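Only one protein chain is missing from this complex, and each of the others stays in its spot.
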Amino acid sequence: MPIRVTIWNEFVHENTNKVVQGIYPNGIHGAIAEGLKKLLGDEVAVTTATLDQPEHGLPQDVVDNTDVMLWWGHCAHGKVSDEIVDRVQKRVLEGMGLIVLHSGHFSKIFKRLLGTSCALKWREAGERERLWVTSPAHAIVKGLGECIELPETEMYGEPFGIPTPDEQIFISWFEGGEVFRSGCTWRRGAGKIFYFRPGHETYPIYHNETVRQVIANAVEWAKPEGNWAGAMDAPNVPVDKAPEKITAKGGSLHEEGQEGFK
Amino acid sequence: MPIRVTIWNEFVHENTNKVVQGIYPNGIHGAIAEGLKKLLGDEVAVTTATLDQPEHGLPQDVVDNTDVMLWWGHCAHGKVSDEIVDRVQKRVLEGMGLIVLHSGHFSKIFKRLLGTSCALKWREAGERERLWVTSPAHAIVKGLGECIELPETEMYGEPFGIPTPDEQIFISWFEGGEVFRSGCTWRRGAGKIFYFRPGHETYPIYHNETVRQVIANAVEWAKPEGNWAGAMDAPNVPVDKAPEKITAKGGSLHEEGQEGFK
Amino acid sequence: MPIRVTIWNEFVHENTNKVVQGIYPNGIHGAIAEGLKKLLGDEVAVTTATLDQPEHGLPQDVVDNTDVMLWWGHCAHGKVSDEIVDRVQKRVLEGMGLIVLHSGHFSKIFKRLLGTSCALKWREAGERERLWVTSPAHAIVKGLGECIELPETEMYGEPFGIPTPDEQIFISWFEGGEVFRSGCTWRRGAGKIFYFRPGHETYPIYHNETVRQVIANAVEWAKPEGNWAGAMDAPNVPVDKAPEKITAKGGSLHEEGQEGFK
Partner (left out) sequence: MPIRVTIWNEFVHENTNKVVQGIYPNGIHGAIAEGLKKLLGDEVAVTTATLDQPEHGLPQDVVDNTDVMLWWGHCAHGKVSDEIVDRVQKRVLEGMGLIVLHSGHFSKIFKRLLGTSCALKWREAGERERLWVTSPAHAIVKGLGECIELPETEMYGEPFGIPTPDEQIFISWFEGGEVFRSGCTWRRGAGKIFYFRPGHETYPIYHNETVRQVIANAVEWAKPEGNWAGAMDAPNVPVDKAPEKITAKGGSLHEEGQEGFK
């Protein structure tokens, strides 16, 4: 059974700017989809979703039937509804993989799952970037050498407002003098999260073969290990279902109700 | 200069239930404040805040002048305004310590900072609990033996929907057969977070001397190491301020705006 | 291509004690091998190795051709030669998975890779144990319910002298009142490590179907993601191979030699 991938893109720059349109005539999501199909073939079933669709292209059944979601956004993070963010968060905690790309660092879903500012320094000066592999032989760097060199990129600089990553996969060097944690993983609930820095609307990053390889590797890495159906549940385990016999007895106020996850 | 502590309590059960009122005549916040003053004396300046006050007792200047905040809530998590949650989150990322107690596991601020469900199993049967120290000689367990025994408590059971803790301080054993990660730390931004399980409205947990000792230790541990004033900022570092000379040049769409932390 | 598994067992108790011999007539390694073959079939190629063999059954080519190694030892940890420990450590850092079982917590290889005491409390009283799943839907708990119950086990208690696990998979509850981190993962170099508590020479733990399922799951989880051939290398990258042109020039003492990994 193929890995069911949904590529989400806010799809705004491609419709409003001729330069971006020239680089990504089928949208950023289209370029990423092309790369995944080329590299993974029948191993994946790829669909795309965009902000302007009903429910941003992410109705409940689409989210429920996604194994790995990719997220690209930049200028319209605020237009993503909180209801959809709730839905995607819940699905990640249940087991769906999530790959957040480039300016997606400031998306609601990424900030929601990490709980921190996700802020960083930035500069657009078309400078050279080198992403050094810090975790050789990790599934995400399969087929790569010791670094990825990109000739012209936007700079992202530290401090990056994230929790300490579970695994550090890449760290970037920039021509202008900064560094950045460009590839990071975290596990949240049953879901695996990968943040990958490369990608920008005015550079043809998602046509780059090595960048595409990393994204394909990450899709394979992030696929669910299982499904935690009760990820949000806070079940009461009454005395008659307790594994051991309890001798003490105390009082309860729970008729007043304890709130669940929302 | 003393550590400025603000103890936040939703303060509902104490006003609606005679049993709770009998155990905590000055509120749960009052009992915790009493313990801190007794153990830490001039080392702390303790104030309290409750849900029913304007801005829940947490106007901007109170939050700005708090070094360590304690949080107790249970039946009214949903009544805490998102604006106040934003404010407290920002202050934690800038450096304020946060100690979340017992049913505060389901508070908005805890779920916001951790990004996960924070769900757990529970049972109210007045059973025996033993909190085993898993990180001996940690600042938070100063003065303790190998475990804390509580004769009658509410049970919390695994799985606990949290990111892997940075440090595991306590794990609980329950008479009825369950276990729970009862003491956990995380760093988020510049702030230190400690979750501590004990405490319940119908058991006199916050009158217990050892529990009070842990909370006092945690206040000392969680005090800010510094202040990260720009924790939320995503500054543009233009070329003329880049540390090294950049030779390449690329395009930009940033006149369209990139959203910051909200 | 099957996962190449080597099960290492010190194989002492089975040769010196009739009770153990009765429970494990083919050795502990034999029982584990049987379970793996039954559950994983052609997916694995299983071999075993024991202390009394030349090079403890772990000559260089065996180690080089192992994808996942399992380790059981108890009374003869000190008889394992440091040279073999070096060899296994190197192979783990290059990518081999390692599953350490029960009293293997005190093996040289486990202490070597973790760097800590790996000490714990213990008691042999045939008490009931319940291993609670703390990371639902993790690859290692595939097919399990919320806990594993074992009717008679040796107790292991906290504090367990380990670095904070990367992932907490199981926590045990014991009838006698203690808790223990019974399933833990760490990544070291390119290798994945899983510690799993169950297993004892006088209890038929490795005949238990659920324990066997966890070990089989762990073998699949721990298989190499890749091979980090240069895991031990500290290469000099001379100026003429530096990616960027360097203008400054400083002094060197390296004709005196810098030691590599030993």
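Annotations for the structure displayed:
Note that the chains take the letters A, B and C in the order they are written out, and that residue 1 is the start of every chain.
Note that a residue touches a chain if its C-beta (ideal position, glycine included) is under 8 Å from a C-beta of that chain, and two chains touch if they have at least 3 such contacts.
The structure displayed is predicted, hence computed values, not measured ones.
Taking every chain of the complex into account, the absent chain touches A, B, C.
Only one of B:24, B:72 or B:228 touches the absent chain when the whole complex is considered: B:228. In the complete assembly, the contact with the undisplayed chain comes from A:168, out of A:168, A:210 or A:227. The missing chain, though absent from the display, is touched by one residue of A:6, A:103 or A:135; that residue is A:135.
Taking the complete complex into account, C:20 is the one of C:7, C:20, C:84 or C:100 that touches the chain left out.
The omitted chain makes contact with chain C at the following residues, 13, 16-17, 19-20, 74-75, 77-78, 89, 93, 103, 106, 111-128, 151-155, 157, 161, 163-164, 166, 175-178, 186-189, 201-203, 231-239, 242-254, 256-262.
The chain not shown here touches chain B at positions 94-95, 130, 135-139, 141-142, 147, 149, 166-167, 187, 190, 224-228, 230-231, 243. Contact between chain A and the absent chain runs through residues 130, 132-136, 146, 157-160, 164-168, 171-174, 177-179, 181.
Assume only the chains that are shown with their structure count from here on.
Viewed as a network of touching protein chains, the structure reduces to a complete graph with every chain in contact with every other. Fitting chain A to chain B on CA positions gives a rotation angle of 180°, reported to the nearest 5.
Residue numbering shows that chain B and chain C use the same positions for more than half of their mutual interface. Chain A and chain C have CA centres that are 31 Å apart. In this assembly, the C-alpha centroid of chain A lies 27 Å from the C-alpha centroid of chain B.
Centre-to-centre separation of chain B and chain C, using mean CA positions: 36 Å. Among all residues of chain A, those that touch two or more other chains are 166, 187, 231, 243.
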